[in-house]
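Take a look at the following structure, please.
A single protein chain has been removed from this complex, and every other one stays in its place.
So that you can tell them apart, the chains are marked A and B in the order they are listed, and the count of residues begins at 1 in each.
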Amino acid sequence: MITAAERDAVLALYADYGWLIDEGRFDEWLDLFVEDCGYRVVPRENLAQGLPGCLILCENKDMLRDRVTALREANKFNIHVARHLIGLPRVTRAGAEELAVEASYSVFQSDQDGESRLFSVGSYLDRLRLIGGVPRFREKLVIVDSFAIPSLLATPL
Amino acid sequence: MITAAERDAVLALYADYGWLIDEGRFDEWLDLFVEDCGYRVVPRENLAQGLPGCLILCENKDMLRDRVTALREANKFNIHVARHLIGLPRVTRAGAEELAVEASYSVFQSDQDGESRLFSVGSYLDRLRLIGGVPRFREKLVIVDSFAIPSLLATPL
Partner (left out) sequence: MITAAERDAVLALYADYGWLIDEGRFDEWLDLFVEDCGYRVVPRENLAQGLPGCLILCENKDMLRDRVTALREANKFNIHVARHLIGLPRVTRAGAEELAVEASYSVFQSDQDGESRLFSVGSYLDRLRLIGGVPRFREKLVIVDSFAIPSLLATPL
C-alpha cells in the first residue's frame, strides 16, 4: 500500500511535470527523471497493434538532455506556449521502491497571436522510483490518442 | 467530516471512473456502481428549466449493464477513443454511509485518423455510498453543458 505522504508526493510530481514544461524550465524538468530513465511517446494505434514505432524514444537521461537542447533550438522556429492539464493520477502498483502510475493528459498550445487550440490528448503509463520517499520517473510512456499531430512535436507531452 | 482516507478514496474513484471508460474496461467500470444505482445524463438546459428529459436514463445496474452491451455493439460503427479529464472533486456533504460529490469534466474524442476534438464538457452531481470505507456510485447525474452533441453518444460521459 502507498502511504498518504507518498500519494501526496505523486500528486506533486505530476503537477511539477506539466508545469515545468509549460514554463520552459527544462533543467528542473530533467531533475524529475532518474539517470537510467526511459521516455517514449507512442501513438495509441501502434501500441494497440504491437507496432514498435515511436514518435520520441529516449533510452536514458542523456538522450533526454539532447532532446531538451534540440527543443531550445527548434522553438526559435515554431514559437508557442504549451499548457498541460493532467488528470488525477492512479497508483496501480506500489512496491517498496517502485510505483506504477497512470494518468490522462490534455495539452493546449497558444501561438504568438494568443490563439489557443487543443494540441494533444492521451495518457501516461509510468513507473516511478522512490528515492528517499521522493518519486522520480524511471519509465515514462506517453500514449498519444492524437497521433495526427498538426505541427512540429517539439515540446514534450 | 470526511476523513483523509475517505477523501483519498474519493479521488481514486473519480480517477478510476474516467480511466476505465477511456480504456474500454467496462466490466471494471460497472464495479464502481452499487446494484441499486441510478445513472442519468441530462442537458443542463433541461435541468435549469425543470424538464424531465434525459439523454440517458438507467435506473439500476442491470440497465447500465445493458447499456454497456449496446455500447460494445455501437462502437463497431463509430470507432473512436474517449479521453476524460476530470477536475478536483468537491465533497459537499458527508454522512456515515453516504457522500455528496461534485466535479467538472471534459471529454475529448480521437478518431481512427488520430484527430482529436472536444466532445463534451459538464459536471457530475453524485451521491456515493461507502461500503467498508470504499465509495461507490449510488446516484450519478451527468449534467451536459454541450447538449448539441455532434455525434452518437455511445461512450459514457
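For the reader, a short list of remarks on this structure follows.
In this text, a residue touches a chain if its C-beta (ideal position, glycine included) is under 8 Å from a C-beta of that chain, and two chains touch if they have at least 3 such contacts.
Computed from a predicted model, the values in this text were never measured in an experiment.
Within the full complex, the residue among B:Asp27, B:Glu45 or B:Glu59 touching the omitted chain is B:Glu45. Looking at B:Gly24, B:Gly87 or B:Gly114, the residue that reaches the missing chain in the full complex is B:Gly87.
Touch with the chain omitted from the figure is made, among A:Asp8, A:Asp36 or A:Asp62, by A:Asp8.
What chain A contributes to its contact with the hidden chain is residues 4, 8, 11-12, 14-16, 18-19, 22, 81, 83-86, 88, 106, 108, 110, 112-118. Residue positions on chain B in contact with the hidden chain: 4, 7, 43-45, 85, 87-90, 102-106, 118, 120-123, 144-149, in rising order.
Basically, only the chains that are shown with their structure count from here on.
Averaging Cα coordinates per chain places chain A and chain B 26 Å apart.
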